[in-house]
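Quick one: the structure is below, questions incoming.
As you look at this complex, bear in mind that one protein chain is not there, while each of the others sits in place.
And now, chain A:
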Amino acid sequence: MVWSAHPTPQVTLGKPLAPGCFAPILNGMANPVLSFTDRGIYCAAGDFYIDPWRPVDRALITHGHADHARPGHRRYLCTEGCAPVMRHRLGTITVDTVKFGEARRIGDAQVSFHPAGHLPGSAQIRVEVGGEVWVASGDYKVAQDGLSEPFEPVRCHSFITECTFGLPVFKWEDQAHVAKDLNAWWSANAAEGKTSILGAYSLGKAQRLLAMIDPQIAPILTHAAVENTNAVLRGQGYRLPDTIQVTPDTNPKDHKGALVIAPPSALGSQWARRFGLSSTAFASGWMRLRGVRRRRAADRGFVVSDHADWNGLMQAISETQAENIFVTHGYTDIFARWLKTQGYNAQVLRTEFGTDEDDTDTPTGDAA
């Protein structure tokens, strides 16, 4: 993602793709439901922001990843499922919660949260003002992962979508298929007396993997960052297999053939070296690309993403029945151009989303 380092004007229109394509669709909207400011997505009718990146008075949050749930806002509103993780990550904050589908009136706006399928508790935010409906998707995936509340299409006039994987080369395999590969990798390592170290983002991806794999193979060890999140989600009633947190006292010999789940940054570190003979792997959508797999220099790459793939994006957009599509982080220029050929009013939005671990270190973000 390319961001403007300097303060941007109050309303930032997407960059036109080419001369002639410049058709600022907000022109026809005297009072758009949502507008785009240097603090984030803003609703004037309700005087609130969605996932703002600078401190504001009232913030509606789609999910707990650091690029969407930032510290410093006076009041937060999110789903019941999202709040515990946010409190865990942001400390003492003032949070009000809603159930999925529960309608709230904020000023002149009618607001509700709907499952985004990105991770447990993650939501799309529907905003209705005077009969006009906008939906900000946050991050989402349409395929079910067995842990997150399944993605729910929401009809709207304008849809703000991510497009982290908005290229036709990104297509995910069925989760059961990947789970089989993961289990086979782990089993083979265990049979050779090796530890399996799997790099995955500590909120969301790690728990999804825990829910995917076969816990009978051998013990499962976790990095503290992963285990802390596990504890929060278990406290909310999400079912995860038993895990053992790695501490300075952990003796790898007591856990032969174990699977270790750790944030990607821990792989190759001093922390990981304690496990001795091991095989390493990453689980990420980027593992679809051979170049990225090889650059990460792990033994294996499993294609597991909490973002929608190409088909998922198209399915979600089509099901909203929206005419206006705003695309944020990912291959925005290319994806918007494609949407235009499909008859949508598509426009690129510059945001400060797209810095969680699934997006960084990788080919993301080419808004410039």
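Heads up, the rule we're going with is that contacts are C-beta pairs under 8 Å (C-beta built on N, C-alpha and C of every residue); 3 or more make two chains touch, one makes a residue touch a chain; residues count from 1.
By our rule, contacts and distances are computed from a predicted model.
Missing chain, UniProt name from the options "L-serine deaminase", "Hydantoinase/oxoprolinase family protein", "Multisubunit potassium/proton antiporter, PhaC subunit" or "DNA ligase (ATP)": "DNA ligase (ATP)". Which of A:99, A:234, A:256 or A:294 touches the hidden chain is settled by the complete complex: it is A:294. Although one chain is not displayed, its contacts with chain A can still be listed: residues 1-3, 5, 167-171, 288-295, 297, 299-300, 331, 334, 337-338, 341, 361-363, 365-366, 368.
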